[in-house]
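Here the complex is missing one protein chain, while the rest keep their positions.
Chain nomenclature is as follows: A and B, assigned in order of appearance, with residue numbering initiated at 1 for each chain independently.
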Amino acid sequence: MPAAGNEVTHPRPTSKSGGPLKPRRSRLSRNETIWGWTFVSPWIIGFFAFTALPIALSAWYSFTAYNIYQPPRFIGTANYTVLMTDPLFWTAMYNTFYYTFISVPLMMVIALFLALLLNTKLPGMGVFRTIYFLPSVLSGVGVALLWMWVFNPGSGLINSVLEIFGIRGPLWLHSPEWSKPAMIIMSLWGVGGVMVINLAGLQSIPGSLYDAAKIDGAGWWAQLRYVTIPMLSPTLFFNFITLTIGSLQIFTQAYVMTDGGPVNSTLFYVFYLFNTAFENLRMGYASAMAWILFLIIVGFSLFQIRMSRRWVYYEES
Amino acid sequence: MRKLMPARRAYVLTVYALLIIGSISFLFPLLWMVSTALKPTSQIYAYPPVWWPSPLDWANFREAINFFPFWLYFRNSAIVTVLVVIGSVYSAAFVAYGFSKLNWKGRDWLFFFVLATLMIPAQVLMIPQYVIFTRIGWVDTLLPLIVPAFFGGGAFNIFLFRQYYRTIPKEYSDAARIDGCSEFRIFWQIVLPQSKPAMATAAIFAFLWTWNDFMGPVIYLHSPQNFTLPIGLRAFQQQTGTEWDLLMAASLLVMLPVIVLFFFLQRYFVAGMSMSGLNR
Partner (left out) sequence: MKRILRNLGIGLAVSIGSAAMAQSTVTFWHIYDSGDALDFINEVVNDFNTENPDVIVNHLGTNFWDYWTRLTTAMAAGTGPDVSLNDLGNVASRAAMGVIAPLDEFMAADGVGIDEYWEATHPMLQFEGSTYALPLETDVRALYYNKAHFAEVGLDPESPPANWAELSEYTDLLTNQLDNGRLTRVGFNPTWGNLGIYTLAWLNGAELLDADGNLVLNSPEMIETLEFMVDLQTRYGEREVSSFSASFGSGATDPFMTGQVSMIAENNTFAAQIRRFAPDLDFGVAALPNNDSPASWSNGFSIEIASSSTNKEAAWRFMSYLMSDEVQAAYAARNGSMVGNQAAATAPELMEDEVWAVMVEQMGIAQFRPFIMEAPTWYDTALQPEVDAALLGRKSAQQALDDAQASLEAEVQRYLDTQ
């Protein structure tokens, strides 16, 4: 029997009467289907065991009044219609979008810049890479408290440094205008993680491409634009999607540092959701909020995936 | 030292200058942590801020370790984290292979579905998931924190590997198929070894998240002998205020394993270490 991969070199088989056989899915493609499902089966099993039911339940809860302790009671689309009239819902949405659409592009640019800088073979790069990665290692409540001190208007780090330059720093977390910028700056310190992913992606770019470009007379900008970015585009796409999904769900900072204030300026969407669910015990309302966010993110991601066909280059396709 | 051409020298100097300036701003908060960890309590909020405390209060570290059962929690954290890292990295690499190197109907829709699971805020899934684990009797064990990692390792990691795999030209796996290799062998012996940067990255992130995760341990662990380090760190934050010096000392200690791991895994995403097999 010829091996599967050799089919292309053989003439098409014909039926007994001499006409062409009806085209059948080749063995290769059936095999691939079986293999495909085999490889993804661990995820599917895990999904049905641990995630499917909770997701389905949360969708169900969004159509109920559910205070966690008593069984949920069906109320139709009331949660959704009332959410539309809830000013805090719109405030939370605005705050979250503001934060996301400023911090994500900034993070992407800085992370790319740093990865390019740190990808050189100069001595000491290992130390620098660790330094830039360090802030991402810190997490949890203790770090949020640390940043509160950094942004302290009187004796904090940032304003002390500004004072050296003769600038009187704003009230940061105590000011409705500056609280979100403070959180954006705080998020930028975590750029090390994104940088690391970029570094990994840069490894898959063959050096020969750069050599060829240099021979053609390309300077650093052309190399960046025609070699690095296209070859790195799968990684950049990954970062863009995951950063956006993550930023739209920002929570801990509001929970630990500002309690949503001042004047609700840091009332982020998931923070409002959490309070609604666990402080006010309105899990149905919170579930509706979760599903609205879900639909927004899904819509955004689908759009980005469609757009990605134009600028993301996959070596294998 | 080799003599450098002027252009090259300018380039090198610029790179170092930029990196150093950036480093200072990135390091500041950490230096403050170290400084606070070494401060006697009276100097914590002094104004102007004290950068170099005197005397250096090394006792803070000892006090921090004795504040809660540090080594017991460390052991639990280590068990959970190591297992989760192994489970996440290998199962994500495995699952992602199915989403990238093989062509089959419904593949991309299913992948988007996987990605979509990242888009639901975990807060609304917490309680139903907790109920599931209660029904199978896993509450107050480390199992709910470990087992799910072996089933794909999370959409983030699957996505990471998939993107990385797709930068590997198809010729490698095609050639192996022609030679009669099973898909599993292609995955294990050709694709995976070329994915060390992705593996290192996934390992670091899995380690980081699990090591620092407190929500999972808080709701699933009810006996102090199972507690993990993040729960221990909470002990410094009381209603009456935070023991800053001890918290910073403990946080530094808790951070160390991650930093060490990162430093050693770095070489996997540095030029030259990831090649294997065929010419590129």
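Assume contacts are C-beta pairs under 8 Å (C-beta built on N, C-alpha and C of every residue); 3 or more make two chains touch, one makes a residue touch a chain.
Because the structure is a prediction, the values reported are computed rather than measured.
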item	value
Residue, one of B:Thr14, B:Thr41, B:Ser54 or B:Gln189, that touches the chain absent here	B:Thr41
Omitted-chain contact residue, chosen from B:Met126, B:Ala176 or B:Ile190	B:Met126
Touching residue (missing chain; options A:Asn152, A:Ser187, A:Thr235 or A:Gln249)	A:Asn152
Positions on chain B contacted by the hidden chain, ascending	41-42, 44-47, 67-68, 126-127, 130-131, 134, 139, 214-215, 218-219, 222-224, 231, 234-235, 237-244
Residue ranges of chain A at the interface with the undisplayed chain	65, 67-70, 73, 75, 78-79, 81-82, 85-88, 141, 152-156, 171, 174, 176, 259-264, 275, 278-282, 284-285
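We adopt the following convention: only the chains that are shown with their structure count from here on.
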item	value
Interchain centroid distance [CA atoms averaged], chain A/chain B, Å	15
Chain A-facing residues of chain B, complex	12, 15-16, 18-19, 22-23, 26-30, 32-33, 45, 47-49, 91, 94-95, 97-100, 102-105, 107, 110, 112, 114-121, 123-125, 127-129, 132, 148, 150-152, 156, 158-160, 163-170, 174, 177-178, 180, 183, 187, 197-198, 200-201, 204-205, 208, 212, 214, 230, 233-234, 236-237, 242, 247-248, 251, 255, 258-259, 262-263, 266, 268-271, 274, 280
Chain B partner contacts - residues on chain A that touch it in the complex	3-6, 29, 31-33, 35-40, 42-43, 45-47, 49-51, 53-55, 57-58, 61, 68, 114, 117-122, 125-126, 128-143, 145-147, 149-150, 154-155, 157, 160, 189, 192-193, 196-197, 199-204, 206-208, 231, 234-235, 237-238, 241-242, 245, 249, 251, 270, 273-274, 277-278, 283, 286-287, 290-291, 293-294, 297-298, 301-302, 305, 314-317
